[in-house]
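So the structure is just underneath, and the comments pick up after that.
All protein chains of the complex are present and in place, except for one that has been dropped.
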Amino acid sequence: MPSHNRVKVAVLGASGYAGIEAVRILAGHPFVELGVLTSEHYAGREVAEVYRHLAGVDLPPFEELRPDLILGRAEIVISCLPERVGAPLIAEFIQAGIKAIDVSADFRLKDPAAYRQTYGADHPAPALLKEAVYGLSEFHHRELREARLVANPGCYPTGSLLGILPLIRRDLIDPSSIIIDAKSGTTGARRQAAVEQLFAEVNENFRAYKVGNHRHMPEMEQEISSALGREIGVMFVPHLLPITRGILSSIFMRPRAGTTEQDVRAAFEASFAKSRFVRILKPGELPELKNVRATNFCELAFVLDRRSQTLCVLTAIDNLGKGAAGQAIQNLNLMLGFDEAAGLLAAAPVP
Amino acid sequence: MPSHNRVKVAVLGASGYAGIEAVRILAGHPFVELGVLTSEHYAGREVAEVYRHLAGVDLPPFEELRPDLILGRAEIVISCLPERVGAPLIAEFIQAGIKAIDVSADFRLKDPAAYRQTYGADHPAPALLKEAVYGLSEFHHRELREARLVANPGCYPTGSLLGILPLIRRDLIDPSSIIIDAKSGTTGARRQAAVEQLFAEVNENFRAYKVGNHRHMPEMEQEISSALGREIGVMFVPHLLPITRGILSSIFMRPRAGTTEQDVRAAFEASFAKSRFVRILKPGELPELKNVRATNFCELAFVLDRRSQTLCVLTAIDNLGKGAAGQAIQNLNLMLGFDEAAGLLAAAPVP
Amino acid sequence: MPSHNRVKVAVLGASGYAGIEAVRILAGHPFVELGVLTSEHYAGREVAEVYRHLAGVDLPPFEELRPDLILGRAEIVISCLPERVGAPLIAEFIQAGIKAIDVSADFRLKDPAAYRQTYGADHPAPALLKEAVYGLSEFHHRELREARLVANPGCYPTGSLLGILPLIRRDLIDPSSIIIDAKSGTTGARRQAAVEQLFAEVNENFRAYKVGNHRHMPEMEQEISSALGREIGVMFVPHLLPITRGILSSIFMRPRAGTTEQDVRAAFEASFAKSRFVRILKPGELPELKNVRATNFCELAFVLDRRSQTLCVLTAIDNLGKGAAGQAIQNLNLMLGFDEAAGLLAAAPVP
Partner (left out) sequence: MPSHNRVKVAVLGASGYAGIEAVRILAGHPFVELGVLTSEHYAGREVAEVYRHLAGVDLPPFEELRPDLILGRAEIVISCLPERVGAPLIAEFIQAGIKAIDVSADFRLKDPAAYRQTYGADHPAPALLKEAVYGLSEFHHRELREARLVANPGCYPTGSLLGILPLIRRDLIDPSSIIIDAKSGTTGARRQAAVEQLFAEVNENFRAYKVGNHRHMPEMEQEISSALGREIGVMFVPHLLPITRGILSSIFMRPRAGTTEQDVRAAFEASFAKSRFVRILKPGELPELKNVRATNFCELAFVLDRRSQTLCVLTAIDNLGKGAAGQAIQNLNLMLGFDEAAGLLAAAPVP
């Protein structure tokens, strides 16, 4: 596509892990052009000085975030800014007719009270909460095609909800029985100095954290409850893997009496019939993080264990891919009327 | 202790991961002497030629396994031989008055039929099954002090049962609700060439395997059922971590109505009151593999989640330590009347 | 490009590490089509059954290698077969008018006697040695455009020669002083079961191997000697890194009296003026493996140390990229008259 026809995109907070992944993906996208890249830390520097893996790619330099400077230089904004930093700016952009995808958590929870409880502060732009579309792409296709503002889902909720919602929709499980045991690579945390994220602290180690009180739990519960039509609570235990990228979620649920393997498979196939990114594995296959690394794909499998009356669903995603920047660009594609998979089909580098 | 008073120990299959870890620990043990080390692969070679980390330690060379040659040269045998290889020899040793600890699975299942079903072959020495003491040290202290033959528990069962049995004993959970999500380092598999264990296959990857059909599941179920007095099934999902050592188990159970955090803590404290190796963590602390690496320790914590009515118990062990060689030597200490912790108290090397 | 105009390519030994990387790259190549994929081990199976990261890509199944079956189904062959297995077949293909790129070492050494000494066997197709073009793309552009048979360079020689040849050409260093200290990820070895390549053997370890007697040394010496016009020997010390991909080479040389930093930079700039893949870094920057991972790029920097009278050149490549499959496809592009960089410009996934 000739450059002058490409849609101009701004990435805010472009030098963090999710931001620079969005830049990498968009650098190979056939229909967009990167118009603005902001970075508080690296403003004024060329991208390739900081991130040499992008040397040779034609990119604007990192610049300070000045909302007025973005007007006219971008038709859509992907914000990878931290919670509460991006929301007021996004409100301005929406006002000015610029579409926005917020990769932070600001627009995910519909209820400002839940936001306050979860994030410890008042919501910075509550007027937009109602309009924001929850960007779990496979489940909100139609709304996303119309959306001005998309709340990009959290990495853990993405991995979990893809394995749960199809079963809720067909009432195949007891929704009060959901237990999510998830394991994430370290880029789930922001790219900022922290002793507990030092190589020597993470390497050759493995641990759970925030058992039963992680910020992504209310988000999962909101979406499951919304699909279900009533409030439910889930048990969510995240763990920190000594790897860079990827989330594997093992989800345990009690099947309804009479639920068969065929029912479960049919439910997933129905939900993901048109999906380009969710791979339902064959019986005997199990998800592996390596197969989705640096991609927007999700691998999904399940085992229905008769003896313990437990259904175990397993999903694998890249927390920076389908769990952040990849899904943001999938949503961008939907919002702009492109092929949903544009720029997103490169295979994972294995090994 | 002067050398002539030390008890002579033989380690069979001493060049595998569990075997060489037993050698390393016993090299620093105050009351024993390594009399015989066998290795099919390295017979005839000095240990330090193969394992230079043991250079400088006074050790016999690796030799071929010839039962007659062991008689008179060891009072107790630790067998790290594969399933079915060690059992007939162990029968000979017992006959000859030599005590034995079998690190393989051969003497763990009490029922020969269960053995056949799980391991795909007839049991090689069924007459000894009744006598063999299951060596989960914290729960069979008295029998271990009298035992001639100890079945050293599997690595996964050790990590799981330490977190489950105390609750079963006090009837604090619904035993039909047990779900075990366990994550192991790669030395849980034998030290033998295999493509799926190559560095490039494991590194930066994470996956579940044998969901609901791992060989350690019947072993766990036997011990839980035995404590409970009736048959139950558990859901067990093992995963492969890209680390060398360690098993973190996240165990989910439905608490009985009325079970409180105090009840749970009291149950663990009662079971492990005299334990030198199980560390019950304080509220807010969670187990980490690094803290138990290369040791016989177990870290244990729990979270009782009211909203989802789920009790999550987490345990961390080293699969080669408390999960294999460490527990074998703890059991040896008990069998020989030594201080249970002799040779086993060195702190983990952190970081 | 419409499918019927694409050039048909066969990848032999397509299921090894280099082979499957070639498949991954070619799957996104705009001008070729994968016509035949052979694999001894997986013949008869769909690629995506074995390598799920390629699910969704339209590929032929793995098949047995039968030369007659390839005729008519490929215009060019990339052989990732082991030494001596591929060469006789390649001779057949060349005879039949099919071009070939051999990723094995068979056609790299020009002298059959050197081959015998290095690889311990007679060369299987010596008649082709003279014709084979050494495929260090940056230095043999013109010959590669005409070549029927290309000997794809070894991974270590590629990393080293890119840092040495430009200096030899301008006589800036004493060629008798070359010391190469190289560090490679584990995929430099074939994907086959081997105890010393197990995760637990490589992880948290680092070691040199084959100091001064690695098979890639004669190859480097041949190319340096050829550029120089006389025989020289180098000191080459390879090391095994606990990472999956990448080779960092630190090359030490004594500069000629009077050699300046400007001379060195000018030499590299002259050699790589037209190169799309060699990135000469700015003063103060140093190569990092992450920046070239899963790409055909090379990062190159140098430090001229006055006090010790030493020039240190550092290069970073991906051993499976520029060190194997990437360079093979760069050479394929040249042989077929395509843009040299076709299919090879995707940025490394960082982090």
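So that you can tell them apart, the chains are marked A, B and C in the order they are listed, and the count of residues begins at 1 in each.
Going forward, a contact is a pair of C-beta atoms (placed from the backbone, for glycine too) under 8 Å apart; a residue touches a chain by one contact, two chains touch by 3 or more.
Bear in mind the structure is a predicted one, so any value in this text is a computation, not a measurement.
Visitor: Just to verify: which one of A:33, A:204 or A:340 makes contact with the chain not shown?
Guide: Touches the omitted chain: A:204.
Visitor: Among A:243, A:334 or A:347, exactly one should touch the missing chain; which is it?
Guide: A:243
Visitor: May I ask which residue of C:64, C:131, C:171 or C:204 touches the chain that does not appear here?
Guide: Considering the complete complex, C:204 is the one touching the chain left out.
Visitor: By the contact criterion defined above, which parts of chain B meet the unshown chain? Give residue numbers in ascending order.
Guide: Residues 17, 20-21, 24, 27-28, 51-57, 187, 203-204, 244-245, 276, 279, 281, 285, 288, 290-295, 299, 345-351 of chain B touch the chain absent from view.
Visitor: If the missing chain were put back, which residues of chain A would it touch?
Guide: Interface with the chain not displayed, on the chain A side: 17, 185-187, 191-195, 197-204, 242-244.
Visitor: Footprint of the hidden chain on chain C, which residues?
Guide: Given the touch definition above, chain C has residues 176, 178-179, 181, 183, 200-201, 203-209, 211-212, 233-235, 237, 239, 241-246, 248, 250, 252, 286-290, 293, 303, 305, 307-310, 312, 314, 316, 351 touching the missing chain.
Methods note: only the chains that are shown with their structure count from here on.
Visitor: If you fit chain A onto chain C using the CA atoms, what's the rotation angle, as a multiple of 5 degrees?
Guide: Result for this pair is 180 degrees.
Visitor: Please tell me whether the contact surfaces of chain A and chain B are same or different in residue numbering, using the over-half criterion.
Guide: At the contact between chain A and chain B, which are copies of one sequence, the residues are largely the same (over half shared).
Visitor: Can you work out the whole-Å distance between the CA centroids of chain B and chain C?
Guide: Each chain's C-alpha centroid was found; their separation is 46 Å.
Visitor: Could you grab the centroid distance between chain A and chain B? Build each centroid from C-alpha atoms only and quote it in angstrom.
Guide: Whole-Å distance between the two chain centres: 40.
Visitor: Which chain C residues touch at least two other chains?
Guide: In chain C, 17, 187, 203-204, 244 touch at least two other chains.
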